[in-house]
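One structure is given here, and the rest of the page talks about it.
Shown here: the complex without one of its protein chains, the others still in place.
Entry: subunit A
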Amino acid sequence: MNVSESKGYGHAAPSTDGGKVFCMFYALLGIPLTLVMFQSLGERINTLVKYLLHRLKKCLGFRRTEVSMANMVSIGFISCMSTLCIGAAAFSRYEDWSFFHAYYYCFITLTTIGFGDYVALQKDHALQNNPKYVAFSFIYILTGLTVIGAFLNLVVLRFMTMNAEDERRDAEQRALLSRNGQAGSGSGMAAHFHYIPDPPSSSSAASGLGTACGGGGGGPAGGGGGAGRGLRNVYAEVLHFQSMCSCLWYKSREKLQYSIPMIIPRDLSTSDTYVEQGETFSAQPLTSNGCVCSLRHPSAVSSVSTGLHSLVPAYPGHSKRRCSI
């Protein structure tokens, strides 16, 4: 168990060579499996807590029943602290450690550091003689890791995917720019749009987001002649709106949730990506509507923004990250 959680107390480590070899293969498969399992379970727990909190807010008659990130983080933090305290109380009793030492043990265990200076189930042959305590220890460790995992899923996981998403977005923009340079009106964007059926090697929804965004940047709707591009035929008319919409894609979903009326005037100038592409747009004959960033069609944009905002389902922190880092 300690290997697959990469917690490695070392109180018992394989002595035989066969044990060491099996240990390595066991870890190779077990660690990713366990990582994914804990994150999966943690996400389910977060969803449940969010739902419960939402219901609680409704019951208590709050005006705003939306559960904010701050709520979730506080609850997560308090759960972690309580988990540690419960474990500390239990182990200090069973293992005859002081509360502080037991707390230290729980912390080192649940962060998977696992020094091994304190290890449970090592006194009085507890592993053989005290099955209930053994069961409690195992359940505690797994539950505790789930709680910590849920908290990490809430707070840290988004940062781990940041680079990859920025990279995808950059790739989309590069592709868009190069296609715009080659193809001129309409086809560039549609061609880029047709990128969808030919997915990149990294299969992620973000590329779809980037694609549509890049498609938006291409702008012009004049390309009606794309016989070879089925998608283009369908969306040619509305694609010029896409260019206006694109800037707004970088709006944070959370911000939108609470400040929609304020978004429109601000959003029109926040897209740093389209600042870069401004000259590309102006070079396009059909971008008479212009990029939204140039504030030429505020009313169209206002409706588009909400529509566009809805286009950012999976990456809430997308624009926030760009703007703030």
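Keep this in mind: a residue touches a chain if its C-beta (ideal position, glycine included) is under 8 Å from a C-beta of that chain, and two chains touch if they have at least 3 such contacts; residues count from 1.
Assume contacts and distances are computed from a predicted model.
Student: For the chain that's not shown, choose its UniProt protein name out of "SUMO-activating enzyme subunit 2", "hydroxymethylglutaryl-CoA lyase", "Potassium channel subfamily K member 9" or "Latexin-like isoform X1".
Tutor: The missing chain's protein name, per its UniProt entry, is "Potassium channel subfamily K member 9".
Student: So one chain is hidden, and I want to know which residue out of A:Gln39, A:Asn71 or A:Asn130 touches that hidden chain in the complete assembly.
Tutor: Only one of A:Gln39, A:Asn71 or A:Asn130 touches the chain omitted from view, namely A:Gln39.
Student: Touching the missing chain, which residues of subunit A?
Tutor: 1-4, 6-10, 13-20, 22-24, 26-27, 29-37, 39-41, 43-44, 47, 100-101, 104, 107-108, 111-117, 152-153, 155-157, 159-164, 167, 193, 196-197, 199, 201-209, 211-213, 215-216, 227, 230-231, 233-239, 241-242, 245, 253, 256-257, 260-261, 300, 302-304, 306-311, 313-314
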